[in-house]
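Can you keep this structure in mind? I'll have questions shortly.
As you look at this complex, bear in mind that one protein chain is not there, while each of the others sits in place.
The chains carry the letters A and B, assigned in the order they are written, with residues numbered from 1 in each.
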Amino acid sequence: MKNLIGWGVKPVDSHVNEKNDKPWSLKEKLFLGLTPGQYLGQALRNPFNWILGIIFAVGLPLIAYRYLFGLGAVTHASNDYPWGLFLGFGLFVMVPLSASGFLLGTTVEIFGRHDFEPIERLALLNGLLGYFFAVVYLLVDLGQPWRLPYPMFVSFGPAAVLFLVAWHVATYLSVQVAEVSVAFFEWIGWLGGKRFIRRIAIGLTVSGIILSTLHQGALGALFNYAPGKVHPLWYSAPFQWIHFFCSAIPAGLCMVIVVSTVVKKTMAWRCDSNFSDNLDRCTLGLAKGASMALITYLVIKFIGVAHDNEWGYLATGWGAWFLLEMAVGVVLPIILFAYAVRHQVVKLARLGAIITVFGIALNRLNTALIAFNWQLYQEIPHVFEVIVCVTIFAIYVVVYRFLLYRLPILYSWKALPQEALAAEAVKAAPIRSTGTPAGAMYRKID
Amino acid sequence: MSGISRRRFLAASVAGCAATTLAGPRKVLASATFTGYPDGMGVLVDLTRCVGCRSCEAACNKEQKLPAPDRPFDDMSVFDETFHGGKQKRRPDENAYTVVNRYNPENAAPVYRKVQCNHCNEPACLSSCFVNAYTKTEEGAVVYNSKVCVGCRTCMVACPFHVPAYSYSSALDPVIKKCIFCYDTRLKKGLPPACVDICPQEALTFGKRKDLIKIGHQRIETHPGRYVDHLYGEKELGGTSWMYLAPVAFDQVGFDPNPGNEPIISHVKDFLSTVPMVLAIWPAMFTGFHLLAKKQKGDDDHEHDAEKQHGDEGGEQ
Partner (left out) sequence: MSAKQTLTTLIMALVLIAMGSVVAAADMPDQVSLDTMVKYFDSVEFDHAMHTELGEDCSACHHHTTGTGTSDERCISCHAESEAVADVSCRSCHVAARFSADQINIVSSNVYLYHIDKPGLKAAYHWSCVSCHEQMDGPTGCQDCHARTPEGDALYREDVSGSPIAEATEH
């Protein structure tokens, strides 16, 4: 892509093809204004796509195999460990990493911190895709995935924590679709839809906070059903849901930092100056928030240990593993973030973020798989499970990339003059200033 | 309010409240104090009587129309089978709702133990199921409705006895498989389950749960030294319908000695109580934050300065 741009190709970023003053067709928008030949060429030249190709060649048939022959064909079919990587990673890790949606939504819309707006849309998209693919993982894991709507419409078990998770994830997905749809409506040119969503933005954001608090906590509360099965250092009867909710905050914020770093390195051509110029500042801001949440998390984890008088466990093998998770996944990022913010070293913040992401992932995998059934034998997931997980993650990355290439997430969509005038009449969404002279014309009108 | 008169609104509210209150007294089952249906049945499993003949496994297999086993039911070599590096004995799975295992406690004769669903008074599986697939029947059996099960397998995570199994081998209709107390074929008709019926040693005593508690304690009293003075399942986890008597400490024959007397649902009640609080408090709280964060310049809450967007590195938080 970089090469093509170097040769003068300009990817779509407005309704009208500036070269011939004709509006882009949907097909042209999908191909980013390139000819199909050019598009295919740049896709084939990309080495990352070769890796994806290998993953799909192995993984997609395996996913079909899972559906044709049942879960027993791709897992160890364990009755003692009913949940494997599909839920352990796909649900329990992906969901906290997708907390970015409500976090940045709250920051910008509720607390009025519009200085974070340049990454708000990326965070919203991160949240949407993370939850969407958590549901995809769920559909691979469920014994009868075609019955997914059952707790919504057919048979209710309202006393179950999972009932809450199901309803909240379904509702929250709708909220996130609505929030991301602003970018989509800009892209396809339906401003009516965009205006409608912007009008209910506060309501959507508050709903998002409520739903996220509850279902991030509920995922933790699921382990309250198995108090004897999770090792005491990873289980706290009164606080499990708080631990999960609190750790979701640094998870979401750091995932945004990680994704924005990846984007900056691999898709710089798609980022406009509004994004690129503000990214470092926003990154440090996110790092500050993440470090405060991490410190809080560290404290409440040790409150949990104290509350149940579990200090003795720290001297065991499991205790050493717990302390390692805390040291590397929580304390180390705190130190890195503190230094990074103090001395304005963005690279350290990014390093701290990727460590945090792995730390949260480790915590969830520990709770759900490794320290689960700690008094029984240890279960190692089937290699097919690993392959399917990686494959679905690859699909997630592909979809992520597809949307980031096209929708105005990393760049600002240039509105037409008549749209700008129409926007004057109503309380409209902020159209971000691009800083260019042309962009100044489309600055947000009150 | 437009479109609806105040009078009509008031009338509708009163009607709504009346309908709710007059809808009839709702059955209020206070959980964690539920001690079972009064005439619920149970089974007393006496581990001093079991000789490991496996007739119960055979009878269950026939009654529940389960597939053929790998080995005949009078093959005692299964007691030497272990799994997962020697750490695990046999357990119920999709093809066997009950198994008998042998334990060799120190300084004592071998003890044989029958494993099956314990049909708890406050089952964890039932509490955790989000499609209400489980029912605790009046007869005492905890039964399962495979027609609504989505296959989330939370019940398998929740069961403190690791009982429910899943038919992972099925692609089109995988479901939970567990002992159902022969509910459909026998319990509903007032008959004992197949395993109880066939046991030659009467290691399994069938009766009303409240009577079995009396019988269990009477046995301990009248045979001093034969039993550990504890009826396992009388109080554990809120009480189970299948209870055990053992000649040695329960942890030596595969039981968790301290699961607690609280039913599993009591561990999630605190969180579930938080839910309506969050639903009620968060809207006002965050709308409040928003209003507080808004600058007092008219109605605008999306104002932002172009200057602030650019190059203001690190000065702002």
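Everything that follows uses one rule, which is that a contact is a pair of C-beta atoms (placed from the backbone, for glycine too) under 8 Å apart; a residue touches a chain by one contact, two chains touch by 3 or more.
The structure presented is a predicted model; accordingly, all values stated were derived computationally and were not measured.
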| item | value |
| --- | --- |
| Option from B:Glu138, B:Asp184 or B:Glu202 whose C-beta touches the chain left out | B:Glu202 |
| From B:Cys53, B:Val100 or B:Leu231, residue that would touch the chain that is not displayed | B:Cys53 |
| Positions on chain B where the hidden chain makes contact | 53, 55, 58-59, 61-62, 68-75, 77-78, 80-86, 88, 91, 93, 190-192, 196-202, 205-208, 211, 214-215, 218-219, 222 |
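As a convention for this text, only the chains that are shown with their structure count from here on.
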| item | value |
| --- | --- |
| Inter-centroid spacing, chain B versus chain A (mean Cα positions, whole Å) | 34 |
| Contacting residues of chain A [partner chain B, same complex] | 67-73, 75, 77, 79-80, 82-83, 106, 109-112, 114-115, 117-118, 142-145, 147-148, 150-151, 154-157, 159-166, 202, 205-206, 209-210, 213-214, 217-218, 221-222, 224-229, 237-238, 240-241, 274, 277-278, 280-281, 284-285, 288, 344, 376-377, 427, 429-430, 432-433, 435, 443-444, 446 |
| Interface residues, chain B side, partner chain A - complex | 83-85, 87-88, 91-93, 124, 127-133, 145, 148-154, 156-158, 160, 162, 164-166, 168-175, 256, 259, 264-265, 267-268, 270-272, 274-275, 278-279, 282-283, 286-287, 289-290, 293-295, 299-304, 306, 308-314, 316-317 |
